[in-house]
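Only one protein chain is missing; all other protein chains are in place.
Coming up: chain A.
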Amino acid sequence: MAFPYQCIEACNRSRGGNHDWTLFGACGSRLVAQSSSGASSIWPTAENVDVKDDAPEDEPQERPGKRIKLSPSADAPSTSNFSCLVVSNDKQYLVAVTAEDKCIRVFQIDSNCQLHQLSQRCMAKRPCSITLTSDDSTILCADKFGDVYALPLIPSAEDNLNDTLAGGPSEQAAEKPYTPAASVLTVHSGRNRKVLEEQLKQASKGPKKIKEPLKFKHELLLGHVSMLTDIVYATINSRSYVITADRDEHIRVSRGLPQAHIIEGFCQGHEEFISKLCLTESGLLVSGGGDANLFIWNWQQYRLLEKVCIRDYVLRHYRAQPQLAALLPEDEGNFKTAVSGIWSVPNSQSKKDVILVACEGVPALFSFQLGDSSTSGEAIPLHGNVLDVTFVWPSQDACTAVVAVDNVHKPGSTTETHDDEGPSRLQYLSYQQDGTWGEDSIVGGILKWFNRRASAGNLDGRGEEFDTKTKARLDDEKAVRDILYGVENLRKRAGADD
């Protein structure tokens, strides 16, 4: 069975009325790319991994991971799983984060849809969210420890020599990053799985004792004393802002570089963790997380405009569908939602903001039109839990949402897995002018290769991706789950420690 795409990100270009787009997907530790013209690639490519064929020739293809050993050299491709993808505003670069090794990787996107890794910079603390300044000069990295660092997108020679630019006495010291030598996608035997578990545990426990300063330019901009969950860079007129959200209900608005140490204000009102921020086309801020409500802000005035009860929408959707209704707790009061994604729909046609919202483990998207007085929404049922969404523009006034869905777990569950090969990993929804969403079979047709593309390994493209014989891939259930589902874990447990 194929591993789902845990992150997807599209890059839309228009040249003289011609629209083309490229879709990038992270599938475990691989990146898959395909363009509207049909060009495609997989990273890492066969050349930059040391493929050691120690498996018998007749070994079924579905266990390719076992055959691949990754060389440990500096530029070695990662076996860490991707957790975040961002395309630069100029569409030239893809910036990606790999989770276990805490690494920020910058790739150049060539005209042939190939990815060339330009740099890999391992941070001291796990990056939770990254964004770019509007001029693409700087990556802003928000981490698990609550800090935001600025890194040049393309470091100059002197940037790398001069590593005294870190934030201060304490920030100079950073731990040597720890990279598990195996990943969930390359290990299938029982014993190796144990080793991997140990390694992942070790990785999550944090790095080894040895500390050494990071050898690249990274400047501490600001910090919360709480895990950061999202970061947004906004430019309004000539002023730029950094908006950060944390696990302790805070949304902070700071000035942009070089004055990011100045806090302008806070958008206050959440009572649970915040997991996602989204700036709409018209410049409103939408935030969501563990609360029953989405919050809609006039963020420049720190003023709450409206709350939208996303939990009610999800609940109503579940009640209306027998298979989902069965998943509701006996006491519906105990039903909780955790927002895992909010996306602003790029539809230049409509005057109203439209957003799509996903909740963790929910097999539907919720589409909202933000109104002047009140917001209305509808549920879009999907055949698997939503993992990520991105938009491609097949033409001037068309917009299609590509949705990565979980083909491994059953709809509505983050633990129960399908017995068969599961549904397709992508769904395509085009935005109609009347504000509804319909299936887009054209984009779906173009992305057929992308959708079918192998998950673990299968670099040489031989054979089919999924394994109908064994369920080896599911033996790492917990590790798979950790890659796909981490939002609900942000919720504080009452009296956890005191």
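What we mean here is this: a contact is a pair of C-beta atoms (placed from the backbone, for glycine too) under 8 Å apart; a residue touches a chain by one contact, two chains touch by 3 or more; residues count from 1.
Everything that follows uses one rule, which is that contacts and distances are computed from a predicted model.
Q: UniProt protein name for the omitted subunit, picking from "D-2-hydroxyglutarate dehydrogenase, mitochondrial", "NEDD8-activating enzyme E1 regulatory subunit", "Hsp70 protein that interacts with Zuo1p" or "tRNA (guanine-N(7)-)-methyltransferase"?
A: The UniProt record for the chain left out of view names it "tRNA (guanine-N(7)-)-methyltransferase".
Q: Can you say which of A:38, A:258, A:333 or A:445 touches the chain missing from this structure?
A: Of all options in A:38, A:258, A:333 or A:445, contact with the hidden chain holds for A:258.
Q: Looking at the whole complex, which of A:39, A:154 or A:220 touches the chain that is not displayed?
A: That would be A:220, which touches the missing chain.
Q: Considering the whole complex rather than only what is displayed, give the residues of chain A touching the chain that is not shown.
A: Residues 145-147, 167-171, 173, 211, 220, 222-226, 238-239, 248-250, 252, 254-255, 258-259, 261-263, 265-266, 268-271, 293, 295-296, 303-307, 373-374, 492-498 of chain A touch the chain absent from view.
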